[in-house]
Each structure stands twice: as C-alpha cells, then as structure tokens.
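So, chain A:
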Amino acid sequence: MTLHSVILVAGILFITGFLGVLLRRNTLIVLMSVELMLNAVNLAFVGFSRYNNTMDGAVFVFFIITVAAAEVAVGLAILVALFRRRQTVMLDTINQLKD
Partner candidate 1 sequence: MDAYYSSFIYLAVFVPLITGLMLLPMNTSAVNTTRSIALVGFVVPCIVSIWFAFGFYTSSASGEVYQALSSVDLGLEGLLGISLRFGLNGVSMPMFLLAGIVGLASGLYAIATAAHRLNLYLALLLIMLSGLMGTFASTDIFFFYFFHELALIPTFIMIGIWGGQGRRTAAMEMAVYLTLGAMISLVGLIMLYAQAPAIKTFNLIELKKYFQATGGATVLADNTFAMLLFGFGILVSLWPFHSWAPRGYAAAPSSAAMLHAGVLKKFGLYGLIQIAAPLLPIAGSQWIEVLIWLALGNIVVIGFITMAQRDLKLMVGYSSVMHMGYIFLGIATLSVAGMGGAILLMFAHGLSAALMFMLSTSVYRRTHSYDLNEMGGLGQQAPLLAGFFIAATMANIGLPGFANFWGEFTIFIALWNQYPWVVVPAATGVIISAVYGLRAVANIFFGEVSQSLKDYSKEHPITDIRLGERVPAIILLVALLAVGLYPKWMGDKLESALLKDYAKPQAVAPANVHVN
Partner candidate 2 sequence: MDWTKVFLSILLLPLVAALVNMLFLRRNGTTAALVSITAAFFSMVLAMIALFKCTERYSVSFPWLSLGDFQASMGIYYNPMTATMLFVVTFVGFLIHVFSVGYMSDDPAKGRFFTGLSIFMFSMLGIVLADNLIMMFVFWELVGFSSYMLIAHYWNTEEARSACKKAFIMNRIGDFGMLLGIAWTYWHYKTVNLQALEVFSSQPGFVIHGGIALLLICGFIGKSAQFPLHTWLPDAMAGPTPVSALIHAATMVAAGIYFLCRIFCILDAQTLEVIVWLGSGMVVYAGICAFAQTDIKKILAYSTLSQLGYMAAAVGLGFPGLALFHTTTHAFFKALLFLGSGSVIHACHHEQDIFKMGGLFKKMPLTTALFAIGTIALCGVMFTSGYFSKDAIIEVAYFKNTPVFILLILGAFLTAGYMGRLFYVAFLGSPKSQNSEHAHESGFFMLVSLVVLAGMSLIGGYTQGWAPFARQLVSGELDTVHHQIVSLQAEGLFSVLGILPWAIGFAIALLFYGIGAKKDALQNHLPSVYSFVNQKLWFDEIYGFYVRNVQQRFADILNFCDVVLVGGLLVRGTAGLVGVVGMMARSLHVGNIHIYVYWFLAGLIIYWSFAMGYF
C-alpha cells in the first residue's frame, strides 16, 4: 500500500461523508456521515504518520476518536430530546428557526 492509495481511500470516505451530510434527510444518518468524515481524517492521519515516520499523527487519532465520541453522545442526546418534542428526526422538518 502506498501513501497515495491510503489518501485516496481517505478522500473517498471524506467525500462520501460529505455527500451524506449534503443529501440524507435522516438526522441520524447525517450524524453518522459526520463521523465518517472524521474517520476519513483518522485514516489519513495514520497514513501520513506511517509514511512520514512520525508518531504524532497516530496519537492525534486517539484525540479525534474521543472527541467524535463525545460529539456523538451530545448529538444523540439532543436528537432524543428533540424527537420527544417533535416526534420526528427528519432534517427537513427541523426548520422552526428561520428568516
């Protein structure tokens, strides 16, 4: 595996996540897509870390994983609370705040 293929996969993952956020209507899936983007970054970090022969990229991955977990936790909590109020998790319907 060369660096290029690693980065290519990471890029594809990132774009997949990006498109997921852009196109999916279910908030859960959108959250998952954001996680996918973060994981793409993780992959790239590891790849670069390996290729550059430095450790800090690999260490950074742990921070990202932690942060992503926290983010998802908060996200899900909000989502649950919102679902209780609105009975829906569809993004298109969550537009009370506008104009």
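Criterion applied: all candidates are chains of the complex that A comes from, given by their letters.
The definition used in the following text is that contacts are C-beta pairs under 8 Å (C-beta built on N, C-alpha and C of every residue); 3 or more make two chains touch, one makes a residue touch a chain; residues count from 1.
The shown structure was predicted, so the numbers you read here are calculated from the model rather than taken from an experiment.
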Touching candidate for chain A, same complex, options 1 or 2:
2
Write out the stretch or stretches of chain A touching candidate 2 in their complex.
18, 21-23, 25, 30, 91-92, 94-99
